[in-house]
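Reading through the structure tokens given below for one structure.
Every protein chain except one is present and positioned as in the full complex.
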Amino acid sequence: MDEPMMLDANAVAGDLAEMFGFEMTAVVHRCAHCGNVGQMGTLLAWTQGPGITLRCCICRDVVVRMVMTPSRTLIDVSGAAYMEIRRT
Amino acid sequence: MPEPLAWQISTVTAIRTETAEVSSFTLELPTWRPHRAGQHYDVRLTAADGYQAQRSYSIASPPSRAGEVDLTIEKIADGEVSPYFHDTVVVGDRVEVRGPIGGYFVWEPAFGGPLLLIAGGSGVVPLMAMLRERTSAEARPPAVLLHSSRTFDDVIYRDELAALAAADAGLRVIQTLTRSQPPGWTGYDRRIDRAMLTEAIAAAGPSPLVYICGPTLLVEAAANGLVELGVPPSQVRTERFGPTS
Partner (left out) sequence: MSDRFVSRGFVGRAREAGDKAGRVPPGQYLTDGFPVLSAGPTPQVPLDSWEFTITGLVRAPARWSWQEFTALPSRDWLVDISCVTKWTKLDTRWHGVSLDDLLGAVEVEPRARFVTAHSYGGYTTNLPLTDLLNNQAFVAWQYDGAPLDPAHGGPARLVVPHLYLWKSAKWVRGLQLREEDEPGFWESLGYHNRGDPWREERYSGD
């Protein structure tokens, strides 16, 4: 399937880090739709639009949506059933 | 946990021509932080009227060079940021950047190998950072770079790659030129396909860590091809650059 505009979450790693305060692409998540567990870096990114959409690389459903207005950032992570970060 | 990233103003201290369309820019950073091979910096340009354009560029230099990074940038004809670098930026100019960024598409010697690196065009940049890092490591895993370029003159880091491969029996570079080949060319002459992937897998050895970087369609084809050939998807990391330049 031709999807030349599709990127990896890596492409928005900077914006995600700005939102969460730390690097997110190595964070493990579980897709709320299909249950796939993987690093956020595996998410497929659509960055050309009113906002950023990150989709599960297995089921293609939406895991994260992010909008950056001039004054605020809104993020919807309801497509991630959980996220796991190593502290040590 | 590390502090959040902040934008900072870097200074261009050197510009080096790699190919006709590709140059490397050395940026001196007031707040330099050691990076990992595969990471990138975000670059943001601001016009006088406030208009902004932002892009990400992979770091080419190894983390051993403190205080500065090299970004290797290909000029995209109808691009917005890359033409600025190629046509306007001179040594001494200041560029707003943020980084280093990336926790997923990274390799460090502690990860081991063997390494199977697949690059399309300027996708070779983060993989070159990995190879440069590998060269200075104590334990050097076997590595294969499958490198796709349009023509002989378009091969980024061509001489350095040849020198690295000549000096290191554990590094194999497989080149393919998709548009035209010089007389006497002994490499491949077509887009990455199953035959090339098969050779690359065989050269790398069992259970390689795979990193693929380049235009989205090339990355898709290579990643799918490797999985079809039995490489576990969990061992394949990709960085898609978007549409082909």
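When the chains are written out, they are named A and B in that same order, and each has its own residue count from 1.
Heads up, the rule we're going with is that contacts are C-beta pairs under 8 Å (C-beta built on N, C-alpha and C of every residue); 3 or more make two chains touch, one makes a residue touch a chain.
Please read these numbers as outputs of a predicted model, since none were measured by experiment.
Asker: Out of B:9, B:162 or B:229, which is the one that touches the chain we can't see?
Answerer: With B:9, B:162 or B:229 as choices, the missing chain is touched by B:9.
Asker: Can you tell me which of B:30, B:50 or B:206 touches the chain that was removed from the display?
Answerer: Considering all chains, including the one not shown, the answer is B:50.
Asker: Looking at B:32, B:57 or B:84, which residue reaches the missing chain?
Answerer: B:84
Asker: In the complete complex, which positions of chain A touch the hidden chain?
Answerer: Counting over the whole complex, chain A touches the hidden chain at residues 1-3, 5-6, 46, 48-51, 53, 55, 60-62, 65-67, 69, 72, 74, 76.
Asker: Can you list, in ascending order, the chain B residues touching the missing chain?
Answerer: Against the left-out chain, chain B lists 9, 45-51, 53, 80, 84, 88, 93-96.
Please note the rule applied: only the chains that are shown with their structure count from here on.
Asker: Using the touch definition from the top, list the residues of chain B that touch chain A in their complex.
Answerer: The touching residues are 1-2, 4-5, 40, 42, 56, 98-99, 101-105, 215-217, 220, 234, 237-244.
Asker: Show me the residue ranges of chain A that touch chain B in the complex, using the header's touch definition.
Answerer: Touching chain B: residues 2-11, 13-14, 17-18, 21-27, 38-42, 87 of chain A.
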